[in-house]
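See below for the structure under consideration.
With one protein chain removed, the remaining protein chains of the complex are shown where they sit.
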Amino acid sequence: MIDRYRIFLLFIVVFLFMAIFAPRFFNVFNLTTIMRTMAMNAVVAIGFTIVLICGELDLSIGTIITFSGVVGLGLKEYLGYGGSVPIAILTGCGIGLINGLLVAKAKINSFIVTLGMMTILQGAIYTATGGNSISLSTEDAFAVSDWLSKMILPLITPRVLITIGFIVFFTLFMRRTRMGRNFYMVGGNTQTAWLAGVNTDGYKIVAFIISGFTAALGGVLFAMEGSAATLKLGDTSLMYIVSATIIGGTAMSGGKGGVFRTFIAILMLDVLYNGIILFGLGNEVKIFIAGLILATVVMYEAYAAYKHDKIVGQRAELLKELNTKHGK
Amino acid sequence: MMQTVQKESTQIETRLRTQSTFNRIFSTLGVYGVAVLFLLLGIILQISGVINNFLTAQNMLNIIDAVSLLGIVAMGMAFVTYSGHYADLSVPTTMALTGIVCVEMLKYGFFPAVIISFIVGLLVGGINAVAIGKFKANPIIWTLAVNYVSMGVIRLVWVNKQIYPDLKASSVKASVLFDNIYRFRFFDKIALPMVFLIILVIVCHFILQRTKFGVQLKLTGSARNVAKFSGVNVERVISIAFLLCAATATLGGLTVTSLSKVGAWYNGAGYDFKAVTAVVIGGMTLAGGRGSIIGVLGGVLIIGLMNNIMTLLGIGTFSQDMIRGAIFILVVGLNAKSLRSQGRDDA
Partner (left out) sequence: MSDTVDAVAIGLAFEMKSVTKAFPGTVAVDMVDFDVQAGEVHALVGENGAGKSTLMKIMAGSFNDYTGDVFINTKEVSLHSPSAAKKNGIEMIYQELSLALPISIAENVLVGRLPKKSFFLDKEKMNMETLRCLKMVGLDYLDPMTPVEEISQHEAQLVEIAKALGNNPCILVMDEPTSALSQEEVERLFEIIRNLKKRGLAIVYISHHLPEIFAIADRVTVLRDGKKIATKNVSEVTREEVVQMMVGRSVNEFYKHEAHTQKEETLRVENLSRFGFFHDINFRAYKGEIVGICGLSGAGRSELARVLVGLDDSDEGKLYLHDKELRIKNMAHALENGIAYLTENRKTEGLALRLDVRENVLAGLIPRHTKYGVYNQRLGTPLLNTLIKELSIIPPDPNRTVNNLSGGNQQKVLLAKWMACDTKVLILDEPTRGVDIGAKMTIHQSIERLAKEGVTIMLISSDLPELVALSNRVLIMRQGHFIREMQKSECTEESVLLAANGEGGE
């Protein structure tokens, strides 16, 4: 029971801790900052979660983020945002499609496919940009970023709204529609799903496309945030999103977990990082803490499984017998 | 009617048998076959004037130098993959960590520094061993997490600084010794890392093929539960695999740090991917229990030849990255496909 709501508890604990102890935490400005960073990662994490639920792994999301950021900004001067953004997003979908085809049709392990794709994209990014980051210098450079950050309501900016919109959509989709539940089945027992007529190959491909889509969307949002696409844009994202997804309860084995839980995990991690910075600890601590939390969660689950294996199958009547015997 | 069926069936049987023998030969020698193919490719390109200096002694030595480092790390990685645990993604930071620790500890002398580095490396390996060997944590996610934690440790303790061996060393001698890890050459030609690699290949091949540990590792990689039910101490066997990987990562870390002459957090970056590529191209499947060390060496050679030819062709580093990534996917895909057609399900 605790397991299912673990992430919510964790979030509340972390939030309260920071609210009480971290200096300058609980004010509009700071909370807005949190909302801003969270927004972009949360979007990307949606796709990753869905791929994981299908029982596959997408290690290429970090590089998709960077790549689409580069494409989105790089093409802006030729096509304007109205052109470059859709193209960037389509590129992400295209990469996801290739990943999906290789995994589902060529039947290559997703670890291999996405690891290889990540390397390919790294090369592509450098080749495309010639090693320089792209930044905009025109007056409207920050226009979009500003618009996205305009506060409509306290804490709610258009950027946040977009994110929450996607979160709500995908959460409902995965929980309450037939297609969404089929993703779980594909991850839970692929063979059975296939025999029952579910197009498992198709679902896996779609999962990767969604992952590419959300990564591209995140990349564009990231890039527009700073109006610069640095070559390190998506580097830390992979670790961050993997951590959040696993902490949120989506298992690597597939068939379990959820988009909303990943979202709460992202929120929690962002609050945590924010607090760390406010405490005056540097960037390095963030990486360390992220890894530490992930390791803790993984170890916790492994240990729980280990303990469970030891006692599974115990019979209640026999245990009761023991109590009476020792009680005498 | 029955007779034709019989005749057909014997024909088919023979064909199946030759096919499976062919596949078996192809997979073990296949790796070196591909390596030879690359060699031929280089020769052809040279003869047709597209590239120069391929078939020179210097170039061949360059290739071997370049792959020695990769080969060292790949040896340890091979044990992890063979055990059925895919890969140890904490290798890059273990390399960086042990390198920077060694440089830092040079102030106590060369040999103490090296010993301390190995202790640190084996500690990381030990953490992996416990989590994955005893508690069955997911190897990819766990080693990824350890990678980040190690990275954090490095950046916390040394605060993003780079440290230099000649500045840290207790004596000139210590500093020179350290530099020589990468630079020392026997007879002016054979670099020390290459010697390390050759020794490692021989030792590791022997360990994998002929020792009790190696055979038990094969069983564990093939079917962990079955190994347990056959009396194999599975936890111990897996732990040793991860410790071996950490050990070679340490050696690789010292070498790469010696090469770059600076202790930093980015030494070792990318070696997880490169090592896994070599291991997988060398014939080890991710599912475990299949392949050989000699095969992995072949994989390393293939990568070396491939990189060399691409550089001679003038292809830029990053384009090379793209090609390497694509080939990685291709090789694994083809390997898995051929195994599947033989009726063995695999990675």
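When the chains are written out, they are named A and B in that same order, and each has its own residue count from 1.
The rule is short, and it goes like this: contacts are C-beta pairs under 8 Å (C-beta built on N, C-alpha and C of every residue); 3 or more make two chains touch, one makes a residue touch a chain.
No experiment lies behind these values; they were computed from the predicted model shown.
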Contact partner of the left-out chain, one of A:61, A:167, A:193 or A:302: A:193
Full-complex contact with the absent chain, from A:64, A:185 or A:287: A:185
For chain B, residues in touch with the removed chain: 5, 9, 12-13, 16, 210-216, 218-219, 222-223, 225-233, 287, 289-290, 343-344, 346
On chain A, residues whose C-beta touches the chain left out of the figure: 172, 176-178, 181-182, 184-185, 188-189, 191-193, 195-198, 251, 253-256, 311, 313-315, 317-319, 321-322
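In the analysis below, only the chains that are shown with their structure count from here on.
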Residue numbers on chain A that touch chain B, as the complex places them: 57, 102, 106-109, 111-113, 115-127, 239, 242-243, 246, 252, 282-292, 294-295, 298-299, 301-303, 305-306
Touching residues on chain B, where the partner in the complex is chain A: 86, 131, 134-138, 140-142, 144-153, 155-156, 159-160, 273, 276, 280, 286, 316-326, 328-329, 332-333, 336-337, 340, 347
